[in-house]
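Next up is a structure, given as structure tokens.
A protein chain is absent from this complex, but the other protein chains hold their places.
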Amino acid sequence: MSIATVKKAPLKPKDYKSDVSVVWCPGCGHYGILNAIYRALSEAGVDPSQLISISGIGCSSRSPYFINSYKMHTLHGRAGAVATGAQLARPDLAILVLGGDGDGFSIGGGHMPHMARKNVDMTYVLFDNGIYGLTKGQYSPTSRPEMKAYTTPYGGPEEPMNPLLYMLTYGATYVAQAFAGKPGVCAELIKGGLEHRGFSYINIYSQCPSFNKIDTIEFYRDLVEAVPKDHDVTDLGAAINLARQSSEGRAPMGLLYKADRPTLDQRMHAMVEGVNGSPDYDLNQIIDLNRP
Amino acid sequence: MEKKDLVIRIAGEGGEGVISTGDFIAAACARAGQEVYTFKTFPAEIKGGYAMYQVRTSLDPLFNQGDTFDILCAFNGEAYEVNRHRLVPGTAFVYDYPAGDFEPEIPDGVIAYPIPMSQTAKDMKSYRSKNMVALGALSALFNINEKTLIEVLVDKFKSKGPENLSFNLEAFHKGKELAAALDKKDLWRVADPVPAKDVLIISGNDAVGLGAILGGIRFYSAYPITPATEIAKFVAVHIPKVMGTLIQAEDEIASISQVLGASYAGKRAMTATSGPGLSLMGEMLGMASMSETPVLVVDVQRGGPGTGMPTKHEQSDLFLAIHGSHGDAPRIVMAVEDVGDCIHMTVEALNLAEYYQCPVILLSDGSLAFSTQTVPAPKPGAIKIVERKRWDGTGEYQRYQASPDGISPMADPGTPQGMHVATGLEHGPAGAPNHSPPNHEAMHRKRFGKLKTVVDFVAPTQVDGEGQADVGIIAWGSTIGVVREAVVRLREEGIKVKGFYPKLMYPMPVVHYEAFAATCNKILVPEVNFQGQLSHFIRAETSIVPISMTICGGVPFTPIQIMNKVREIL
Partner (left out) sequence: MDADLSFLELVGLDFSGLAMTGANVSGSHVRGCVFAGCDLSGLYVQESDLTACDFRGSVLEEAFFQKTALEGSLFQGVDLRWARFLLCDVRRGRFVDANMEGVHFMDAQLDGAHFEGATLSGAVLRGSSLTGVRFVNCDLRGVDFRKTNFHHADYASILAEGALFYGKPPWGGGVAAGGAAEMVIFDGE
């Protein structure tokens, strides 16, 4: 997020609640993540009028409605691409993308690598519940094969992907993970993402009580393991090693990786400066280049 | 009728300098006060393959590339073979001989000018000078103004060093001498120079880029696609100068998504693509209709469907442009006639998108994309920029509040108290989801209703001719230019004919169509697609029963084709 948008406004977490009442199933982990988002926005001091919350489609993609900010509820899978345009148009604003595992990694999978490698300055919070909830329980790219679901009555035929490894590989400059049973940790990591200048990715496991019967809050509690205290967050190799643990039945919780790299808008701005760009540029100079 | 124009076709192998030779002739003619209309085909191969550049020039305005050529300059045997059947009596034929790769059979009445282009270049120890030899010969044979031609060459080559320039000029003069030694037996000659007009010479794609910059865009998302890619190239060079951003996206879905995001953030934003890209954008265009977000998409049409014929001309995306999204998704669709339109209608399309807060699709086509034409130089001060209606900051803000004209003020992010949602869900006045039947109907009425005045915002159509006519021709896109000439020539034959040229394709200016049809006994609709797409819309939206005339061979109409059809249906 661009530091210019942060002002130490005396806003409490509840000041970031919109007047739309939250409608998720009772028992859903998303409530905890949303709470964490309110808290992170408050602690980072984001001015609601300087924030655009952007989502695609899915249970978690309803989140912008519940946040007091500018917001876009777009199409399935397209939140990141829309956010890229908004960020480049207004690099002075904070951009928060909220969405799920199916929205981000399945239909929106074509956009994910590019936001990361281009280092678009935004905070992407992915609510990872390993299921398509809104369409009543189909398996997603992060579902475990042992999950029987709507379209996998005999169990899943596929291996799940590893979002952290993916993001580290494609060059995200802030990669973290937590689970909805620890909203305090979630808030701390989201706040860090908001304050990071660059593409921040925070993967948050969230239980779906309605359709994902195997990834319960107890399952996540036993799965996650705090990132070791001596972990060097600037060491990409060490971060990748931590992220790889998921395939061994453990998942790191905390900040894995953080790097300072020029953001896409900073590089774009350098181009503007390189040609002495100005709002009053004499357009006749461009026209005259096309004379015979 | 006395022929006032001259058409020179240069053909050969891609990479031999066919395209630059054509560019030099076009620029020299424009500097000598001529109007120029060029037409070219590129090989589908990246290197090599058949390339063709045709220059039509006249002191009078030109509307199309002409029926055929008067002069053919063949750089190789393939160029001869491709164009052999068009070598009619009276045609001048300049070709590489001897020591070229072919020995042509010269049809009766064709005036042959063998020029040893390859041999001369070989003697100069540079194959690259072959086209300069040809250029010198063409200049001498057909009165292409030497003074302006050399000026053009100096401007082109001076940056590459004095040796390069003198070498090219030497080849040019050798070609001139070779031609001077031949007997001039044809009548073709370019008119003597007159004072140059205040013109640009620019391709359709560059003109869209120029229109975009003049129209105030600050964000452009690109994805490469033939034949639209050059628009992005032009914009990429110039947009940073006006503090804007061009980004190359990962696909066309991302392009239109980024445009939507940038527009929501308050910036004038656009993308350009061709049919396959527009197909991919369909869902997000519906989102723009639903969320009432201004976006401009320029579609440089090509042969379809599927991958189709990427480098070929077609006008077959009208159905897609007007109806290409699920649900009832209103948008504005316009089509350009020529390169001048590419500048001014891009500005207009941006204004329409901003004013009406909806997607605008501007249709160009493959023949205009690479056609360079002389167009009056635009004056930045005379260009009108219409901004979107913005919230004045008073009262409680509701993004989709009902208003008499259906247009609700927008609030740029960052505006205190202007927080709102742009949503693809059906929504009430404040943006909250609302799926009640009365609300859905009311919102449809708002989104469609606001477009009722578009017909007054732009000049939607043009009528060519007065009084009653036997045949009225309705044409759109670059076919208009062909019809303009056919109409003039048919009138000279005494045939009562009128033209009707819609620029606004949707919402369809039905009243204008009906009024025109009332003055014509028969209505002919020529268009370059298989289904007769405009004819379909005319049948659907008006009481007119048109005669559809379609071709889809990858090339534009010629005036003769239109004239023959009119004579046939009289």
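Going in written order, the chains are labelled A and B, and every chain counts its residues from 1.
The criterion applied here is as follows: a residue touches a chain if its C-beta (ideal position, glycine included) is under 8 Å from a C-beta of that chain, and two chains touch if they have at least 3 such contacts.
For clarity, every value in this text was computed on a predicted model and none was experimentally measured.
The omitted chain makes contact with just one of the residues A:G32, A:G108 or A:G137: A:G32. In the complete assembly, the contact with the undisplayed chain comes from A:E218, out of A:E159, A:E218 or A:E273. The chain not shown here is touched by just one of B:T307, B:S436 or B:S543, and that residue is B:S436. Listed residues A:I57, A:L168, A:C208 or A:L264: the one in touch with the omitted chain is A:I57. Take chain A: the residues that touch the chain left off the picture are 13-14, 20-21, 23, 26-29, 31-32, 35, 39, 57, 61-62, 65, 134-135, 180-185, 187, 209, 217-218, 221.
The rule we apply is simple: only the chains that are shown with their structure count from here on.
Centre-to-centre spacing of chain A and chain B amounts to 42 Å, using the average Cα coordinate of each chain.
Interface residues of chain B, counted against chain A in their complex, comprise 26-28, 30-31, 36, 152, 196, 199-202, 206, 210, 213-214, 218-219, 221, 238, 240-245, 247, 249-251, 253-254, 257-267, 269, 283-284, 287, 291, 374, 377-378, 380, 413-425, 432-433.
Against chain B, in their complex, chain A makes its touches with residues 20, 48-50, 52, 54, 57, 64-65, 68-75, 78, 81-90, 92-93, 110-111, 113-114, 264-265, 268, 271-272, 274-279, 281, 283-287, 290-292.
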